[in-house]
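One chain of protein is taken out of this complex; the other chains stay put.
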Amino acid sequence: MKIAIASGKGGTGKTTLATNLAALIAEQQPVTLIDLDVEEPNSGLFFQGKLMEEIPVHKMVPNWEKKKCTFCGICQKVCNFNAVIQLPTQVLVFSKLCHSCYACSELCSTNALPMKPEKIGKTSKFQTGNITFIESSLDIGQEMAVPVIAHTNKILENEYNDKFIIIDAPPGTSCPVIESVKDVDFVILVAEPTPFGVHDLKLAVETMRELKKEFVVVINRFGLGDGKILDYCEQESIEILAKIPNSRAAAECYSYGKLMYKYLPEIKHEINKIAKYIWQHLGDRK
Amino acid sequence: MKEIVIISGKGGTGKTSITASLAKVAHEEVVAADCDVDAADMHLLLQPDFANSEDFYSGVIAQINQAKCIKCGKCKDVCRFDAISIVDKQYVVSQLDCEGCGYCAQICPRDAITTPQQNVGNFYISSTRLNMPLVHARLGIGAENSGKLVAKVKNEAKALAEKRKIPYLLVDGPPGIGCPVISSLSGADFVVFVTEPTISGLHDLERVYELTAQFKLLAGCIINKADLNKEKTAQIKKFIRKHNIYELDQINYDEKFSEAVTNGYTAAEINKEYERNFKHLWEKIKEIVLEDK
Partner (left out) sequence: MKIAFTAQGPSWNDPIDPRFGRAQYLLIYDEEKDKLTVIDNTAINQVAHGAGPETARKLFQVNPNILITGNGPGGNAARVLENAQISVFIGAGSLTVEQAYQKYKNNELEKL
């Protein structure tokens, strides 16, 4: 069973929900929590686990070999991303802009641009009690999130296929999110009941529908705003799993990196609803 | 004309509400530009009329002309993204998987593959309920913000400002530290960070600061929800002093803030006190920007 927690925009409470839910479920059974918000991985700030393994993530980029180069200009011509620039006396490769399409490398007639791996991030595995926590992060200065997410997905497929997995997905509606949710059984969308929240939820819903993913909604900071989010979900026949109440105490918990369900019973109650739903789903699938 | 760019690194810090509030108090002095295209929310507070709209093209996707295709399969062989497959005996491109590298088009022996620019959304020049123009954009699903789109939004906003002799451009910047942010910072006269005193807030502030330092940009900082965690607020202050970032303002955690957003108005419209504070903040920003050059 693999579920992803996603949202249309950042700062709606994805990490809060992912960490609290994983910790609550772990009171009953082993769970694997994956942070795929590789540009800003923050889930790890809530767990102090033992580092079990660290795996570097690479992407393939061309490496220029001066001796072989004839300065024919084809590498620069075929690169659609401005990642290869030919100057009068050298060829510069901008690995951050490179999409690893191999065109420059394979079309070079003298093989002066062989592809070599470059480290762009890492995947770390931690263990604490019943929780296996896997965090993938991009190195500072790197921009391409998708290869790191794809690499993590491969690890999940090979080593964790039979496990109960919760994914903290990146925000937004573009490629990193699509890569994060493409193999999951269903998605929990977290949204705030403000106009910003409703607007961004609509975008997230459209994305999930386009991907043909099953999804449910959890409202965070419920009590804020108005009822428009409820109206929207009803109109669209979207199930609302839980309504996590808004409180200053919750915001304080987050700011200190504490798991709020342990301190705030009304929040625990809502997280419990989500856990129950998942267990039921799990039962149905078996 | 001076360009002020507001960024935050992570989402949810109140960047958009603060930008809209500044726009409100500065009204006739600014053109507002929403470059946070992935979560373009400024329009919810400023209520633009979407008066002038234009299609926006960016990025390419491969397209196979079936009449020319001889089914040699070379395109499928070279594609590293598994974007070309055989459906009903025809080679077809999956829009979602194609990276737009154009390798297939390069090697096709019959020139059967073209890489047209994609219509990824719209961009708009609007009038708003608060009397300042807003330049903004809307992207389709799966389309990514890019340096190009940000530059486009800013260029249109600048042209408008020059035409109408409006002295300031106020830019709601994109999140993260990638290409769109770089494009939004490029050409800025002053950068304003909006951060919050949480474990992630400081971390993200450090990352965006690195970027602005590279551009040698003048920067200031607003700490939102400052009283939520005094320890972290102190750490943030220490960081901004160390790096000569202007301490612009501290705003305390207040549910009226979210209430305002809920009801579709800016924080500067909550009450007289908020209005006064934002006016003061705006004057302070102008002073710094004008003093600099």
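Chains here go by letter, A and B, matching the order in which they are written, and residues are numbered from 1 within each.
The rule is simple: contacts are C-beta pairs under 8 Å (C-beta built on N, C-alpha and C of every residue); 3 or more make two chains touch, one makes a residue touch a chain.
All values derive from a computational prediction rather than experimental measurement.
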Of B:10, B:43 or B:152, the residue in touch with the unshown chain: B:152
If I consider the whole complex, including the chain that's not displayed, which of B:34, B:172 or B:189 touches that chain? B:189
Which candidate, B:50, B:81, B:215 or B:239, sits in contact with the chain we can't see? B:215
Touch with the omitted chain, as defined above, among A:17, A:83 or A:208: A:83
I need the residue numbers on subunit A that touch the omitted chain, in ascending order. 76, 81-83, 85-88, 90, 92, 94, 96-97, 141
Given the full complex, what residues of subunit B touch the hidden partner chain? 58-59, 146-149, 151-152, 155, 179, 182-183, 185-189, 214-217, 293
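Quick note on the criterion: only the chains that are shown with their structure count from here on.
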In whole angstrom, what separates the CA-based centres of subunit A and subunit B? 20
List the residues on subunit B that touch subunit A in their complex, please. 9-13, 16, 38-39, 41, 44, 60, 78, 80-81, 96, 99-103, 106-107, 115, 141-145, 175-179, 196-200, 203-204, 207, 210, 225, 228-229, 232, 253, 255, 258-259, 261-264
Please give the residue numbers of subunit A that touch subunit B in the complex, ascending. 8-12, 39-40, 42, 45, 78, 80-81, 99-103, 106-107, 140, 143, 171-175, 178, 193-196, 199-200, 203, 206-207, 210, 221, 224-226, 246, 248, 251-252, 254-257
